[in-house]
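Not every chain is included here, but those present sit where they belong.
Labels run A, B, C and D following the written order; every chain starts at residue 1.
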């Protein structure tokens, strides 16, 4: 297990955190078996922590026309476009698990156009990359293309919302030098999982 | 008063919104004399609305080594880099008021390097633009430069947090075609205010 | 009224300028009520001053299929792409007046794709941005698109000419740190003008 | 001699041009032995023609701390950055002649950093490229660097003026598909000239 710093900023002692934050962190630890560093790094600022995870849950835990795996594809593709180590590695792990596919995350990260995805998912990721890199040029044609692949307006909001939120997350992770936990690198990599 | 649509998505009836959201909207209306469209556009999704404004308040309403005007400068400069009409126009208005300067917002929006700002503010905006455009390259030298102009590590987090959050906001505004209220264009433009 | 320098270079005394330049400056002062700084900054070099304004008049004062407001839209959109404070602010003022629309200039400056303009004007600005940013790729398809929106070949020359001339102007303004007059910021901002 | 069109737009009959334009064109023909196409292409619009060449003469025919060859280096380097065939080829010819160097033009066009030029000329071209590509970032440091290589403020204006003017020229040449005369390709290419 590496002992490299996980942030440029101080990491609070879990026991000294506000009760709600401590509870959330212990819950994720119970579920995942470890505490993803994003929880510890952002706990440096409790109010931002609360808002960050409330936003995360609002877009990631909702009912959606996007599958859980598709949501993670968006995160992985746009996070590599933003060169965000934490999000590519951590959400790469989650994508492998959600998609039950040990190859998909590395493929989507490096070049989603060559990944084992459907035509619909390709269009979804084309749009996510446009939200990421040139949101100012989004136009009716983009909506038409997405509609023609079965995405509803609410699904399109989900794509844009996830991309926008992780654009924030990517910038904060790069800014804080947030380190991905060693556990993420190997999760979901066995074939017969 | 223009009657153009303010979003690609439906705008909820204020009276049918959850109580907390309705209350927040009425409060801002009381204070500002009108409801900024961002409240109405994002109310389409109550959970995201709550998280969005919780994040906003967490970074904008906190004690900071940045003045209120400096916070708005960051928003205006990076929002023009992202070609976000809503944020440049709405926060341009707030910047004029916070800085008690009718010229500053247009200057900062178009080219902050030529604006009537201090050397310290120039360094602050250089860094905000780096968080906006190439956060992956943030390095120790950036922190050293900011420290040498009197910014603490917490101040630097504030710069990065504001830039990152409004990067999210800019993308959602461009995605939804969020329209700036007519009121913003003229606020804070008289000299002797 | 601010007393910031309006140029990196010396500003000549109007009374010591060649007669034709002095006459032109006094005429614009009579008409506008003040001397736009571009006249004072460029008067540092009388021959370039004369050529600059002769070019300006040749493309801006001619009969054209473009309305005066459309000409100003081109200037405002491309000048923000070139981050030119002087031209965005000064021609933003003129655009508001020409279009009798207090909102249009800020909209066009930040993101013309979201502005209150016609489909024809959108195509015009798409082409102006191509002349501004990648003139080497202009091709027959661009002319076809413009023709199909009613632009003649001569109108297209007007779009290209205005964009090219203000590309020169933007670079000289950024180079000289040409300062926009305070008057421009508020011109044309009242609704019932 | 090729007979390809030299412009997308009509080329006027020299004899039907206004007298001053006809005179200028005949003078250049006398001197060069042929009429460079820029004169014929721009004569389609006499007022713009007059202003264009007045501007050209104002910056190119003046006394300057830059040598004639240095002026042409600026044009060649920035015109290739703008992918302008006419200006690279025509001014490449003039550069070879001015510098009495058959190699210099192709070197400067493709990569001035590897050309047979002095350290002073390298700094001059670095600055010209900044005016060409990111004039918004020009700052005091740029002036300091240029001063330290012996450029006066007026020389720096010359660099900026030439770059800005040919930025206009490059865009108009690409827009009109202005064709370089065959003669330019071989001018100044013999060693012992």
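One rule holds for everything that comes next: a contact is a pair of C-beta atoms (placed from the backbone, for glycine too) under 8 Å apart; a residue touches a chain by one contact, two chains touch by 3 or more.
Nothing here was measured: the structure is a model prediction, and the numbers come from that model.
Within the whole complex of this structure, the shared sequence is present as 6 copies, and 4 of these are drawn in position.
Basically, only the chains that are shown with their structure count from here on.
Relative to chain A, the chain whose mean Cα position lies farthest away is D. Look at where the CA atoms of chain B average out and do the same for chain C: the two points lie 28 Å apart. Averaging C-alpha coordinates per chain places the centre of chain A 51 Å away from that of chain D. Note: centroid distance chain A to chain C, computed from Cα atoms, is 44 Å.
The multi-chain contact residues of chain C, meaning those touching 2 or more other chains, are 83-84, 111, 174. Taken together, the touching pairs give a contact graph of some other shape, not a line, ring, star or complete one. Listed by label, the pairs of touching chains are A-B, A-C, B-C, B-D, C-D. On the side of chain C, the complex with chain D involves touching residues 8-9, 45, 47-48, 50-52, 54-55, 57-59, 62, 82-84, 131-132, 135-136, 138, 143, 153, 157, 160-161, 163-165, 167-168, 170-172, 174-176. Residues of chain C that touch chain B in their complex: 2, 4, 79-80, 83-85, 88-89, 92, 102-103, 106-107, 109-111, 114-116, 174, 177, 179-180, 182, 185-186, 189-190. Of all residues in chain D, those touching chain B in their complex are 136-137, 139.
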